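Written below as structure tokens is the structure these notes are about.
For this depiction, one protein chain was excluded, whereas all remaining protein chains were kept in their positions.
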Amino acid sequence: MQAELLSVRDLSVSFATEGGVARVLDAVSLTLRAGEIMGLVGESGCGKTTLARSILGALPPNAQVRGTALSFAGQDLLTLDPRVVADRVRGRAITFVPQDPFSAFNPLFTVGDQVTELLRWKSPDRRPGEYFYPRARRRADRGRALAMLRAVHLADPPRLLTKYPHELSGGQRQRVMIAMALLPEPKLVIADEPTTALDVTIQAQILKLLRTLANEHGASVLFTTHDLGTAWEICDRVTVMYAGQTLETAPIEAFVRRPMVPYTRLLLESLPSRNAALQGIPGDVPSLVSPPSGCRFHPRCPQASDACRAEHPAVSEQSAGHYVRCHHPQLTAVEAAAV
Amino acid sequence: MTHGAAPILELHDVHTQFPIHNAWGRRVGWLRAVDGVSLSVARGEILGVVGESGCGKTTLGKTIAGIHRAGAGKIRFEGNEIGDLTANEGRALRRNLQYCYQDPGASLDPHWKIGRALEEPLVIHTSMSRTERHARVREVLAAVGLPEGHLDLYPHEISGGQQRRIGLARILMLRPSLVVLDEPTSGLDVSVQATVLRLFLELRERFDLTYLFISHDLGVVRLVSQRIAVMYLGKVMECGQTAQVFASPVHPYTQSLLAAVPVVGGRRVTETFLLEGEPPNPGSLPTGCRFRTRCPRAEARCATEEPALRVLADGRQAACHFAEL
Partner (left out) sequence: MSALRRLMRDRSAMLGLAIIVALVAVAVFATPLATFPQDVTTYHPPNRLLPPGPKFWFGTDRMGGDIYSRLLFGARITILIAVVATSVAVLIGVPVGLVAGYYTNRVSDLLMRVSDVFLAVPQIVLAIAIAQTLGPAIQNVILALSVTYWPFWARLVYAETRSLRNEVFIEAAVALGASPLRVMALHVLPSIASSVIVRTTIGMGGTILVAAALGFLGLGPPPPTPEWGRMIAESRAFLPQAWWYAAAPGIAILLVVMGFNLLGDGLRDVLDPRLRRGGDAG
């Protein structure tokens, strides 16, 4: 069993909006082990991006965060000095691959300028508190950058560094993003829907790249997605979320073949490859300003009971590594996917 | 569902291109978004048009609908030539051909009440009296499953899903026979997709519609379309019955495309997928076959001779020198 790298316990995040206070995350708990790729799966409004941002410490100022613990590599990020978090954790120990690689770049500077800027502050060779950029380190960093760009299968890295972001294709930009996320030698890479904006043939290449490189560099990956297909491709374990609550965490095989929570089963059944009858999940995603009580899925759940309305259950381990937060977990297997 | 022999829509070597301007506004080339597409759609069927970004499927849909003007080629709709007509001339003939945006809710004017927006097609194209218009509006509103109270609301006062239904209802006001659906399930959650698809199928039953279903999502297209056309950089690479194409694709691009789609619980794409590289710049296409720069089977012949879309033994078409069943 690998060591525990990230532990989120009872994290709740709310935002003050015009319509009221939106309770975006409700007592979310999650653990991530060193070297694994964990998928965070959920539909729109489930809070996966907010959770990713909370771990990164990159929430907007109007967010209210409450939690028992958010511990990363043994340190509680909620209580750590924000300057230390900004300097040593964010962008260094925990890095980020965004969904839209185009808007993550500054359009006015070349790719090379932006990579240099990153390495100036976040290079593994940098001493804490160092302000100036010594020439020796600059040279070493450049070599590091070129090697990484080659590792992400980009052609002619020196020439690529002179280009502007708009001169690259979507796939190329995302590769640069992945390279930039791995250069600081992080322990954790948070990838927020990194292939949603890409074509399916490019997606396949990027997913493969992400998994290979993460394994090579010993980094864990927290991979958020609304597409179960991409989660299936590279994740070791998956956590499914709905409307700000976590419902089920399991190794990927168990998740797909023996899902226990009704929401997960319905989600798998509505995949096009298994859904000739066109069954969806009736109802709408609830408002986060006035969400349903207890388990937020209960208005749409076929197994809902009074217990579900009363409270969202604590985590319980149903079998090895398979955790659910549900009053009515089902133990029968799901039909195999149509290949 | 298919009746009659004459196809409702026929495209013959349609070209649509856009000028490429440099920083000084001077035209430096042409972007051949649709570069010689020939298709036919039978009445009552659902033809899926798939491809990745830049393949021209959206431009094709908009050209058929008259939003873009075809530079060359023929478009025959319900027996009438509509390809080289101006917007004004084509308006009457195109009445039965409607275009549905990816987000039909966005096609509603935010300053107009929904009832008025629904009546607009009737006001423009028909001379129906007010009572007749109201009756038709109520009928279609019921068909998409929405209450009459919505007629007095503004679009921002109803949910996104309901806006989508209103957008659809607006298109159906004129009782079209062919609807071009442009990425209708893009951006939708998986659980909502099924509901939307079901709505499309119900409406097709009720109003006797034919669909041109444009999408980049192969799983969805497989579910609803009877025939499928695969496009790449402005041309059709393979076209045939959906079941056949998915079961045994003959064109190397189709094979790569299908191999790239993840299947939950099935083989892992990241372990088996082989297609490297990216699509070439559409402003400067390769000579010969446009897929040859990435094709695993490319040979010398592919660089000199562009393969035509030829018919194979089982009725489907493929544009490849080596396509065999």
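In this document, chain identifiers A and B correspond to the written order of the chains, with residue numbering beginning at 1 in each.
Definition applied: a contact is a pair of C-beta atoms (placed from the backbone, for glycine too) under 8 Å apart; a residue touches a chain by one contact, two chains touch by 3 or more.
Computed from a predicted model, the values in this text were never measured in an experiment.
Participant: May I ask which residue of B:R32, B:K57 or B:R94 touches the chain that does not appear here?
Facilitator: B:R94
Participant: Among A:E18, A:D81 or A:D306, single out the residue that touches the unshown chain.
Facilitator: A:E18
Participant: For the full complex, which residue in B:I8, B:A33, B:L108 or B:C289 touches the chain that was left out?
Facilitator: Only one listed residue reaches the unshown chain, and that is B:L108.
Participant: If the hidden chain were put back, which residues of chain B would touch it?
Facilitator: Touching the chain left out of view, chain B contributes residues 65-67, 87, 91, 94-95, 98-99, 101, 103, 106-112, 120-121, 124-125, 154-157, 170.
Following the convention adopted for this analysis, only the chains that are shown with their structure count from here on.
Participant: Averaging over Cα atoms per chain, report the distance between chain A and chain B in Å.
Facilitator: Here the centre of chain B sits 33 Å away from the centre of chain A.
Participant: Can you list the residues on chain A that touch chain B in the complex?
Facilitator: The touching residues are 43-44, 153, 169-172, 199-205, 207-208, 211, 226-230, 232-234, 256-257, 266-268, 270-273, 275-276, 278-282, 284-285, 336-339.
Participant: Please name which positions on chain B make contact with chain A in the complex.
Facilitator: Residues 52-53, 159, 161, 189-195, 197-198, 201, 216-220, 222-223, 256-257, 260-270, 273, 275-276, 278.
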